[in-house]
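One structure is given below, represented as structure tokens, and several questions about it will come after.
Just one protein chain is left out here, and the rest sit where they should.
Then we have subunit A:
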Amino acid sequence: MTSPESADAARAFEVTFDGRPVEALPGRTIAAVLWAAGITSWRTTRDGGRPRGVFCGIGVCFDCLVTVNGRPGRRACLVPARPGDVIRTQEGTGHED
């Protein structure tokens, strides 16, 4: 009989965060995947360049914005991770000036 952990592990896939591989489990949001990997900050503020990660965790506050597959401004707490996702720290608006 397999334990839930090993069943999960069998279904694990990989995404990248700022170029390095991070293991993800199915059904987890990008925020959950990053937290599970010990990453708590993935955006810098527009004015002061201060670090940001999850604040409300339920899609309301727009603090956890991150760039996913080249598209900035995604809410990490809502977007499910998918195999091969390229996740990058978002600096400022994430749009080129």
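Throughout what follows, contacts are C-beta pairs under 8 Å (C-beta built on N, C-alpha and C of every residue); 3 or more make two chains touch, one makes a residue touch a chain; residues count from 1.
Assume contacts and distances are computed from a predicted model.
From the set "Cytochrome P450", "MBOAT family protein", "Branched-chain amino acid ABC transporter permease" or "FAD-dependent oxidoreductase", the protein name that UniProt assigns to the chain left out of the figure is "FAD-dependent oxidoreductase". Residues of subunit A that touch the chain left out of the display are 46, 62, 65, 72-73, 92-93, 95-97.
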